[in-house]
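For this view, one protein chain was removed and the others were kept in their places.
Up next, chain A:
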Amino acid sequence: MSAAARVTETDEPPVRKLYRSADGRWLGGVAIGLAGHLGLPVVWVRMAFVVMFFLDGLGLLVYAAFWIVVPLGVGGRATPRPVFETTPDGRRRLRKPDRGQLFALIVLAVGAAALVGKIAADNQSGRYVWPLLLVSGGLALVWRQADNARRASWTDPGRQTRAFRLARGLVGVALVGTGLAVFVVVRGSVAQLGTALTAAVAVLTGIALLAGPWLVRMSQDLTAERTMRIRAQERAEVAAHVHDSVLHTLTLIQRNAEDAGEVRRLARAQERELRNWLYKPEGTGKDKDEEPDTLAEAVKRAAAEVEDKHGVPLEVVVVGDCPLDEGLVAQMQAAREAMVNAAKYGGEGGAVQVYAEVEGRTVFVSVRDRGPGFDLDAVPEDRMGVRESIIGRMQRNGGTARLRSVPGGGTEVELEMERADG
């Protein structure tokens, strides 16, 4: 491994990403998100936008760009400040505004007054500004709606009333429609308004009738396909996990059938682990802090656990190190499975050799025992240990697994995976 690769291994602090904040936002949450990202008071950012708005509406453009491009997150200000506060006797009243906010409001009011005055004075531009304001108001309403829907999908499942959402969407569409219609009409005469609206509605209806069924069919197909794929993936993962933990414990229990205490211990440990795996979101059942975050640590820990459980010594050699990513976690699981197999079936031949190497972008793990070995082709189809937990798991995550076994000459499993960030 080169020296350059070494440098990248040192843990850098994670890059702070810009998110729009959903908490305490006025419109799209852009200002709050930016303020949190830059470490400035929110009021300053909002003022900057207002000031920029007067530079030929530049602020509006920038704001819209941020709104579209930046994803909604939970960054920015941690504690939203509500406009209302609840008094001890349970009534809501307007919260006393702080000075910065008051100042911002005054500036906003003065700005709005100036704008309205300008529009009133200049009849020509007024004809364009009002429709534009209508359109942008409608757009903002619809976009916020989309934000909320997205947020609801990853925060709380308690759903907003459907009717309210529908109404909101309709109002947004109506605003945009009216704005556009007015925009078209002010160039001609008011009399054409009805004609323009009718034409628009006719065209929209036609398009909906023509393309609607096809669109619905396609979206249904897409959804069905995606569900199937997710389900298959999920099933394979569950099968691999159940095999790793439950079946092995059952084997151990059979082997220790006479020792009631040991059987009970194994069963209890397994129950706890399975419960954790099923009901904890991470699926590990352990605290995040306890999880190893580098490859060397993970290999050593897995080997230590297997050694404890099966009483077969594992000799671990690790060359180089790197932080774990998703693929490597899967590789570690496969390696652990290989270690368990080696300890169970090849443990009589002496210590199991575990070798892990990080070279550039490739991570290589080999697990070798000196046991009797076996013939992979002779293993029945329904035994999933090697096929699913090791080979299948590596392939699903973009790696390769090779298995070399000579009857009488031991077994070696070689796992290779590319690192996500080289």
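Here is the rule we go by: contacts are C-beta pairs under 8 Å (C-beta built on N, C-alpha and C of every residue); 3 or more make two chains touch, one makes a residue touch a chain; residues count from 1.
Keep this in mind: contacts and distances are computed from a predicted model.
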As a check of understanding, state which of "Putative two-component system response regulator", "Thiazole synthase", "Aromatic ring-hydroxylating dioxygenase subunit alpha" or "Dipeptide/oligopeptide ABC transporter substrate-binding protein" is the UniProt name of the chain not shown. "Putative two-component system response regulator"
Among A:Gly194, A:Gly212, A:Pro313 or A:Gly398, contact with the omitted chain is made only by A:Pro313
If the hidden chain were put back, which of A:Arg368, A:Arg393 or A:Arg419 would touch it? A:Arg368
Contacts from chain A to the absent chain lie at residues 1-3, 6, 313, 315, 317-320, 349-351, 353, 355, 357, 359, 366, 368, 370, 408, 410, 412
